[in-house]
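Yeah, one chain of the complex is gone here, protein chain that is, but the others are all in their spots.
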Amino acid sequence: MPEAPAVQIDNLSKSFDGVEVLRDISLTVNKGEVVSVLGSSGSGKSTLLRCINWLEEPDRGSIHIAGQRIGVDAQGKRMNNRDLAAIRAKTGMVFQSFNLWPHLNVLQNVMEAPMQVKKMRKDEARAIAQTLLEKVGMEQKAEAFPYTLSGGQKQRVAIARALAMSPEVILFDEPTSALDPERVGEVLTVMKNLSSEGYTMIVVTHEMEFARAVSDQVVFLEKGLLIEKSAPEKFFTNPETERVRKFLELST
Amino acid sequence: MNGQAWLLLLEGAWTTLWISSIAIALGVVIGLGIALLRMARIPFVEQALVLYVSLARATPLVTLVLFIFLSAPTFGLAMDRNTAAILALTLNTAAFNAEVWRTAFISFSREQKEAALACGMTNGVFFRRIMLPQMITSSLPGLVNEMSFLIKSSPAIAVIGIVDLTRVTNRISAVTYEPLPPILAAALLYMLIIGVLLKVQAIAEKKANRLAM
């Protein structure tokens, strides 16, 4: 039996107050793949990402994380909170606004979920957290509190926090959009390293260079529709649709 | 003022402190309970709590203490002075604390909750590990502020004959015929107690501001 894809999205639709923000979207992300999601603002790309870990509940369609359906149980009913949390633990998320927990220091931010959700022992969680902080270059700041960090540093800690749960997939929601321009590079470098280490990532972004260099697939959303899905070389040099061609012209 | 007078004063200060402390401890916890209940928005309970908070904020403590102490027997409740005083102080301070806690609830960021849920935390773990610790830190300045207000209104319990730090000055001057020294000494002791609380409040504010950054 072949291994289940990290994320499988089938016929996903979602509307807010009668406005359809996602329309019949299907997408498969295999283990180790990096998928970049592009589109202008309001195209639904953040909503798509937030549906994957059920922060938004879609109206129709299904999502499987490593073969397991999220949000809906075997009887087709709404999943109870405990089971939902257990599946969410298989995904990691990095937010535009970092969302570090301000009452915990850097190390504690990374250790918290493994200890509370996976019931990991403290010394074990600490060892993992320290390794991950080294990976994102924040081991020097382990004892610092979030308010003392720059945006780029906060985001690198947030990435370590997401990695600490050894997720099947990491969801990045415009991870560099809230950063000063000179801080964008340090976060992208960390993300590039992760992709070469084989992490599965879905990245909503405006960074074209990054999408082109790192992705295995690029998908383009327009008004809630997935209108193009191709390999990066093809997407950036010879897109199928006029809309993408225009988008690329405007953003270069 | 002689040593005897100072001893009486300290006794009065002790009465003020222990009665206030019990009311503060009860009031902080009950205030949290009220805030949580109000967030649950249960019909009737919600309206009853709004009414309680509004009444408690408008009723002078002197009036409340007299009311509780004098009318308890008509309901067949034997209540001694100290119990009546603690009950009145608690009813008063819990209402203010409930508002402090509720403000912390309402202003808590939704994004931090999402970050917790995205890691696989259940709502219970999120509340216990992420929300409550921050609510305590961000509410603390307001709670400590309310503690100094409670100490400042605690002389109200003198009205039912409790010999607190204010009332004791009457006792002393009844013997010495010099009212000014004991009142000034009592003022000094109050300033000491409330000065400490103001200091604590300043430190708490510094800590709370870090969370907001």
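To keep things simple, chains are lettered A and B as they appear, and every chain counts its residues starting from 1.
The criterion applied here is as follows: a residue touches a chain if its C-beta (ideal position, glycine included) is under 8 Å from a C-beta of that chain, and two chains touch if they have at least 3 such contacts.
Simple rule for what comes next: contacts and distances are computed from a predicted model.
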The chain missing from this complex carries, among "diguanylate cyclase", "NADH-quinone oxidoreductase subunit M", "ABC transporter permease" or "Anti-sigma factor", the UniProt name "ABC transporter permease"
Touching the missing chain are B
Among listed residues B:S21, B:T59 or B:T83, the absent chain is touched only by B:T59
Per the whole complex, from B:G31, B:G120, B:P141 or B:P155 the residue touching the absent chain is B:P155
Residues on chain B facing the left-out chain by the touch rule are 54-55, 57-64, 66-67, 70-71, 74-75, 151-156, 158-159, 166, 169-170, 173, 178-180, 183-184, 186-187, 190-191, 194-195, 198
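By definition in this document, only the chains that are shown with their structure count from here on.
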Within the complex, chain B is touched by chain A residues 53, 55, 81-82, 85-93, 95, 97, 99-103, 112-113, 116-117, 145, 147, 158, 161-162, 165, 171
The answer for chain B against chain A in the complex is residues 109, 111-112, 114-123, 125, 129-130, 133-134, 137, 210-213
